[in-house]
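Please see the structure below; I have some questions.
Let's look at chain A:
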Amino acid sequence: MNELIRLLSYMICLAAFLGLNLAYLGWVERKGAGHIQRRTGPKDVGPYGLLQPLADGLKLMSKQLIVPANADRPLYMCAPILTMVPAVLLFVAIPFGEHLVPREFSFGLLMMFAFASVGGMSILIGGWGSGNKYSLIAGARAVSQNVAYEIPMLITAITIVMITGSMDLNEIVRQQGGYIWNWNVFRLDKSILMPVSFLVFFICSLAETNRTPFDMGECEGELVAGYHTEYGGMGFGLFMMAEYANLVIGCSLTTVLFLGGWQSPIGIFPGPHWFLLKMYFLIWSFVWIRWTYPRTTFWGLLNLSWKYLIPFSLVNLLLTALFIKVF
Partner candidate 1 sequence: MSGYFKDIITGLKSLAVGLQITNKEFLTKPITLLYPHESVKMYPRYRGHIELIKDPETGMNRCICCGMCEKGCPSGSITVKSEKRPGVKGKVLTAYILNFTTCSLCGQCVENCKPEAIRFSNEYNLASTRREDYIFNLLEKLHPEGIPEPEVDPELLKKELEKEEAAKKAAAAKKEAAAKQEAVKKEPAKEGGESKAEEKS
Partner candidate 2 sequence: MDRAKIKRELENLAAEGLPAEPPQEETPVEVQTEAEGEDKAKPKAKKDEDVPRKNGLIETEYAKRGTHLDVQINPDQVVKAAEILDAEGMTLEMVTGVDWLKEGQLEVIYDYSYPGGQLFRVVVRARLDRNNPDIPTVCHLYGGANWHERETWEMLGINFVGHPQLEHFLLPEDADFYPLRKDFKP
């Protein structure tokens, strides 16, 4: 009974946290973009435009859902929901604080990767189901991109598993306690390439979340709006929210694996606030990157993965194995 209440309260809290994040990350992005571009961003709806997400949501919800004539109706309808489900589900495994975990899995990392690949699948379904050539190209691109970037991401994650000897996310964080040099990014004693592997993981999470410069799935310069060209109203809204949910997940995972999760950099007052601080800093860097760089080409993207990221992560894996064996 106790467990049930705990789970229920977690569910409610997570839903609230998620909802707030999804709504206000959009606001953060627009405001950030505005200020980076010498503009002000949303301003008129509420103070500092803070009610803008509400207005946007209302607008999206009041729109008619249109199914294109030559769309595959069931696929078209279920794709936005399918993107949202894994994104929400993944929050179950994330340790926000030492005791603030909805559910502690001993294989949390594995579950993360398993569900994350469903996201790419749903993009393909959405692109295919729309019956639009642009969407189809976008869907095909998104899948090959996800596949290409999951490899270095997984290999890098394996090095962490090798260092910590655990797949439990909370356990991984626990091992990074103490001071800042105990974070996995700076664990040069385990592998001298650790900062590089952090960079690899960071780039991969950029690519996995379909963010600029890797937004091949929706590059508007070429494919109009990519896989969600045909979606309007809440269909589009769900895709957009899923993007932000994936953003939160990606940044949380990076925080957990490399930046010590809820651990404090100075050794005192560890707790969820550190986690959120780190996560939001990463999210901000995602936004910052998005409004700074142009998009790569599809070929450039695959080149980066196969020529740079995968060799680096493999070398890193070998080095780590060597270090662990020798020392």
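If you want to know what made the cut, all candidates are chains of the complex that A comes from, given by their letters.
In this text, a residue touches a chain if its C-beta (ideal position, glycine included) is under 8 Å from a C-beta of that chain, and two chains touch if they have at least 3 such contacts; residues count from 1.
As the structure is a computational prediction, the values presented were derived from the model and not from experiment.
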In-complex contact of chain A, chosen from 1 or 2: 1
Touch list for chain A against partner candidate 1, complex: 32, 34-40, 43, 288-289, 291-293, 308
